[in-house]
Every structure is written in C-alpha cells, then in structure tokens.
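One structure, pasted below without further comment.
Removed from the display is one protein chain of the complex; every other protein chain stays in position.
The first chain written gets the first letter, and so on, giving A and B; residue counts start at 1 in each chain.
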Amino acid sequence: MFETVLKALLEGFGKSLEIFALTLLGALPLGLIISFGSMSKFAPLKVVTRAVVWVVRGTPLMLQLIIFFYGPGLIFGTNIWGIGSQGRFIAVIVAFVLNYACYFSEIYRGGIEGISRGQYEAGQVLGMNKSQVFFRIVLPQVVKRIIPPMSNEIITLVKDTSLARIIGVYEIIYFGEKFIKSDGIIWPLFFTGVFYLLFSGVLTLLFGYIEKKLNYYHN
Amino acid sequence: MTVLEIKDLRKSFGKNEVLKGISFKVEKGEAVAIIGSSGSGKSTLLRCATLLETADDGSICYKGKYLLKDKVYAEKDELKEICSSFGLVFQNFNLFPHMSVMQNIIEAPMLVKGISREDAEARARDLLSQMGLSDKENAYPCELSGGQQQRVAIARALALDPDVLFFDEPTSALDPELTGEVLAVIKRLAEADMTMVIVTHEMAFARDVAEKVIFMDSGVIAEEGDPKELFYHPKTDRLKAFLHNANI
Partner (left out) sequence: MKKILALLMAAFMLTACFAGCAKQDKEFDSDMAYVKDKGTLLVGITDFAPMDYKDEDGNWIGFDADMATKFAEELGVKVEFVELADWGKKIMELDDYQVDCVWNGMTLTDEVLKGMETAKPYCKNQQVVVVKKDVADKYTTKESLKDLSFAVEDGSAGQDIVEANGWTSTAVPKQADALTEVKSGTSQACVIDLLMAGAMIGEGTSYPDLVATVSLTEEDYGVGFRKGSDLAEELNKFFKKCYDDGSLMDVAEKYGVQKTMVEW
C-alpha cells in the first residue's frame, strides 16, 4: 500500500514541481518588466500597470485560475485552451506566472527604489550608460535587498501550487485526496505535507546560503 | 589652454532661479575653489557642468567642444566623448558597496574605455599607492573609514584620466579628524598640476590650495580672483559678511 501511495504522491509532486519551476521561470523576468512599467515616467503606462498589479494582487489566485480557464468559454463563447490536460496545464502556468510576476514586481520596485540616487549618478559620471548602470550597479544591490521578501513569496508559491487541482490539473493534494475517495484512507493526504515540508526546507536552506553569500558587504 | 569655459549659465527649479547667468573659465593646471553659503547655487553649478542636471540656458565648453551651446545639448555620441573629459567626486563618496575597492576603480575604465583588466589594475594600484591605500585593494567600502572611502572615490575618478576633476564638498560628510587626510590628497593633486574645480566650505584650504577663488551668492558670481586678494581684501559687502560668518 505504502508503495502505491508513494508512487501516486510522487507523480503528483512532480506536477507540483513543474508548476513551481515554470512559474518562477516566467514570473522572475516578467516581474522585473512589470516593475519597470509601474515606475515608468510615462503616466498612462504607469497607471495601467499599477491597476493590473492592484487587480491581480487584490483577488484570490483561485478566482484568477477559474477566470483564466473558464472565462474565455463562458464570456466570449470560445474556449481557447482546447480539450485535454495540456490546455489546463498551460492555463495554470499563465495564471500563476501573471499572479506571481505582480507580487515579484512590487518586491523589485521596493528594492530598486531603495537604491540611492547617488549610485545612479556615480555610474553616470563615470561614463556608464543606463543599462550598464542598471545591470552592473543597481541590480546586484537590489538582489541582496530582495532575497528575504523573495524567499517568502517563493515558499508561498510551493504551497499555492495546490490550487491547480481546481481546474483539473492533478498535483499532489489531488492524489492525496484520491485515496480518501477511493479507499477511505486518510494518511496519504496528511503525508503530502511531508513533501511540502521537505521542499520548503530545501528552499529555506538555499535562501539562507544565498543570504550568507551576499553578506560580504552591507550598506 | 582653457579646459572649461562656462558662459551665462542659467538654471531654474520651478519658479526658483538658482543660477542667474554664471560665466567663468578654468585653465589647464589650475585649481579653482568655489565658495559661498548653502543655497547660493554652487552644487547646482557643479551638477550642471557634470550633466547631472540639465541647464536651461547658456553654454558649457570643454577643451573647445561644446557640451551645451545656446540651450542645445550635443548629440549623443559627442556627449559621451565630452563626458570623458571630466570626473566628479561626491560629498557622500557614492562608492559601489557591492564591489571591492579594486573593482570600484577598474569597473568604469574596463566597461567604458575598454581597457584590459591587467592595465586597469596596474593603474588602480598606482593610484591607490598615491592615496596611501595600497593595503586596501580587496577591502569593501563598508570596511573603510569615511576618509578612506573618499580617497578611493578620488582614485576612482582619476582612473578615467579626466582633464578636469570636480569636487562637490568632498569633506562635508566627514568627521573633522578625517578631513585632513582627504584635503592633503587634494593638495598633492594641485601641486601635481591637476585641473580641479572644488566646491568647499574649508576656507583655509581654499586660500592655500586654489589659484583662483569664486564666491557665489544667490545664483551669481559676486566676486572672483586671487585667493589672498579675495580673502584679505574683499570688495563686496556680501563677501565681507560671508567671510565674517565663516570666521576666517
């Protein structure tokens, strides 16, 4: 029995990890782009970006999943996701990436705005162009500042992957519950917690290591 | 040879006109001190000359090349070339905290001028020894005192071999006991005929080091000339009052 459960949970956890990894891959760069939008000097872009961030951060991810997946079919009469598991998975990734990019963008924004004017000016006077100043001077300092809030969000993401089953993407909790429904046994559901704990434990260690690595200077 | 010529420079922040037509020249090898009370426009003048602020009117010319001429700034490529002729040392040093002393100094020469790492490092070691900081090349700014940080900042600016080096109140952020080491470095640069424009509150230093002193008041140059002449025989009431308050 244990073997059957473990196999099923591993399969589900694989899906959870896929959602986790792809979301990070998309949301980390997209968040930076969104943060530029919300700091833009071009007022319309800034207003629109901040409105999007407000809506995305102001509504539950669960609702966003439902709207992203069912919305096109229900509101416009065209289901853009097709039929089958692949479309569901893509919808999950799209919703997760957008949601997390908005959260990340605010963290980036806080980090970037925390860098003093003098750092930009020093770079400029030394003849660096804007992208050199950003990537060589600003971004490395931003990374150090945002590691603690980022690690919080990223560990939240690990647990948020469990929302995917709402639109029929079978992650680990789904498989855990499956055993209650099919065999009337509960422990597999509780056991899923072990997977989450182990994974977030690994992440906590990893972020601790990165923080320590970046501790060679302070501002 | 004239390294810098500024003519009728004007700058306003909103309705507040900070620079009301400033004109002066800096010759090669000359050390010029700019004095004046806070709010007189000294820092804004320096920031306009180094392109950190955009001037409203007038002209700025480095070695015959116009950075700004009659409200019009030079084209991007030319701008970049002109910018390489000056350096700036900030009041708050503005070292890059995530880089070691060595990295701080070689970053721009390598990135902007395309100098090889070996050459950049050799030049940096030379500058650090001039600054008396040879043992600090692997230290990070947070491990240095304010005076040491400012000397690194001076080395960083010199690494780009500017024709003129601006100092924006280089000792104002330092504890009194640390100002001496920074002023000594600047004095040695002056003796080596480095062209410099120094905004400062250190009157004795301005008097002893500068070849020319400019006194600014309310956005205009109220008086300028030989330091001893200016300090011992001020012509205007405003300078008299300023020197009286400065306790010299």
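Definition applied: contacts are C-beta pairs under 8 Å (C-beta built on N, C-alpha and C of every residue); 3 or more make two chains touch, one makes a residue touch a chain.
Because the structure is predicted, anything quoted here is derived from the model rather than measured.
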| item | value |
| --- | --- |
| Among shown chains, those touching the left-out chain | A |
| Option touching the unshown chain, where A:P60, A:G168 or A:G201 are the choices | A:G168 |
| Absent-chain interface as seen on chain A, which is shown | 69-74, 77-79, 81, 83-85, 87-88, 165-168, 170, 174, 177-178, 180-182, 184, 186 |
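The rule is simple: only the chains that are shown with their structure count from here on.
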| item | value |
| --- | --- |
| Interface residues, chain A side, partner chain B - complex | 116, 118-119, 121-122, 124-128, 132, 136-137, 140-141, 144, 216-219 |
| Residue numbers on chain B that touch chain A, as the complex places them | 50-52, 80, 83-84, 87-88, 90, 92, 94-98, 107-108, 111-113, 140-142, 156-157, 160 |
